[in-house]
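Only a single protein chain was left out; the remaining protein chains are all shown in position.
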């Protein structure tokens, strides 16, 4: 095992969290990510391979599904698989083995910084951040949209619980935007 | 403006990047006799209609699909939105 | 009648009874030597120079609405000649020189105000590019000055020097640049052309060209057929629509550019400022309004209105550059339709149809170009050969690969 120490997207050894009013924003570094894109004409195989991986039907447009391993829709015939980092640092390899040559797989673990937004008033924060109607993004929904001029993924995990994936290099800017929105709204 | 994404539903046009006339899909044959002329026409001349215009938008802030949007350039009314890859195939493009 | 301080006083003392209409309202004649389509800045300027410089009096300018209602009446009033490429710089410098003598030439005060323009520099690469440009300007006989950050701060201490995302590292200044009262340009040219016998015909829309065996002999209009020895088109924004009537496809797309004005404020901006790291340029009018603008909306449009994203983008640029304007209020926003050409440069040329001439593709360089555009178009119409400063503005440059691409954006009009 190598001996290099990882930093979170915000540059710390440990993740940051911030609570204002009823809403908490926390940085979540312990996820592994891999993208899966079906090869031309191999969509069916990719769907079943994906289903085998996440133990559920491959999520449709704008959806995510799974338990330990979760897949969310990223584009036409393209998904991102999410798994606990500790147990799945080599996720891309695992997914590759699962999909064989039916799909193109790329490691995306450190391409993204994840922030979880949780709390009863989360909607009043989100309406200051993103143009989508997050009230209508059902639980289990995944959307790719622009937040603070950044292209992000937005997942609704439960009524008051959203995850935002932002480009890792912009983590600090996004965190600043989220926190100022929280101060403003709460 | 709001673009009715064929897969994702209504999205604010600020999520998209505009390229231009959908005729950019019809790239000429590079080996044709008059390739120089057809490529000049393809690259530079536009119908630029005052009315319905078929145009290419890229969902940069979304699912990275290229769309063909049929939009009225006088009223901005959008009457049709298609995935560009479908349109391209319909127009006989392959590989 | 001749305008002067004296006539103003004289008229005041006799109850302003003597003021005559600035231009006549004639019925169209059967035929003119030259018919110019488009009563905007460029069309009216063309008529003025045709009459005054090239001696053509039997000329008509036909306008579908009211003169000056197009882009000359809806722009940010900036004049400058800070261009890089050989195809452009001599032309825009010629234009600036014409601006400098405009009041006397027209006997009309269009308030040409050479209070200087500064293009700000935010990176070393930008400085290199602006240095090359400044040198090109000087080599073409224009004025240019390279400023460092401290020199800029001296002139504009209220810009964001200390908390900027993209620090100001200097600027390229052209002291002879400035602003002009845009409506007055149209009125001044119209009045002068009219005084030289040109017929200015408003509310007269062209519905078609009359082309007989390859030659254009006149135009069909909402007020009947008007015969013409030559027809010149100067309808930027609507070039595609008009030339379509002659069966032409152009290397042009029509796009909307928004402009903005604030409430009237006491003088605070000495000159024109262009933000180099965002889409924002601003000046202050004589009435005190901050006149500012930014990028085009970016999609083909013939609607003279834009949308919120660009408004916000422009104001973000404004606040990033000069945070002291935060509490100034945006009073009005409007949109103009730009001929966005395939290399960002204009066309002044014959068409494949004899007797039919074209002037367009000005992108958003149109207003500052008005005098030279009119002069050069008049030259082409009068002599059937391009004016020396406009030889590069040909249709065939795209076919032959001789584009004049200042921004290096290629054949994508909305990037120029």
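When the chains are written out, they are named A, B and C in that same order, and each has its own residue count from 1.
The definition used in the following text is that a residue touches a chain if its C-beta (ideal position, glycine included) is under 8 Å from a C-beta of that chain, and two chains touch if they have at least 3 such contacts.
Here is the rule we go by: contacts and distances are computed from a predicted model.
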item: Missing subunit (named according to UniProt) among the choices "Nickel import system permease protein NikB", "Hydrogenase-4 component E", "Sugar ABC transporter ATP-binding protein" or "Sarcosine oxidase subunit alpha"; value: "Sarcosine oxidase subunit alpha"
item: Chains on display which the left-out chain touches in the complete complex; value: A, B, C
item: Chain not shown: contacting residue from A:17, A:87, A:159 or A:184; value: A:184
item: Chain C residues touching the omitted chain (full complex); value: 3-5, 7-9, 12, 16, 19-23, 25, 65-66, 68-69, 73, 86, 89-90, 100-101, 103-104, 107-115, 122-123, 125, 127-136, 138-141, 144-146, 158, 160, 163-167, 181, 183-184, 187-188, 202, 262-268, 278, 286-288, 303-305, 307-308, 311-312, 314-316, 318-320, 323-334, 397, 399-403, 405, 407-411
item: Contact footprint on chain A, counting only the chain that is left out; value: 1-9, 11, 29, 35, 37-41, 78, 90, 101, 103-112, 127-128, 130-133, 135-136, 148-150, 167-174, 176-177, 180-181, 183-184
item: Interface with the unshown chain - residue positions in chain B; value: 1-2, 10, 12, 17, 19, 24-25, 27, 30-31, 35-36, 39-40, 42-43, 56, 58, 60, 64-66, 75-78, 83-85, 88-89, 93-95
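Heads up, the rule we're going with is that only the chains that are shown with their structure count from here on.
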item: Joint neighbours of chain C and chain B, given as chain labels; value: none
item: Chain A-chain C separation of Cα centroids, rounded to whole Å; value: 49
item: Overlap residues in chain A, where contacts from two or more other chains coincide; value: none
item: Touching two or more other chains - residues of chain C; value: none
item: Residue ranges of chain C touching chain B (in the complex, touch as defined); value: 238, 240-241, 249-254, 298-303, 307, 309, 342, 398-399, 411-414
item: Interface residues, chain A side, partner chain B - complex; value: 61-62, 74-76, 131, 143-146, 151
item: For the chain B and chain A complex, residues of the former touching the latter; value: 7-8, 11-12, 14-15, 60-65, 83
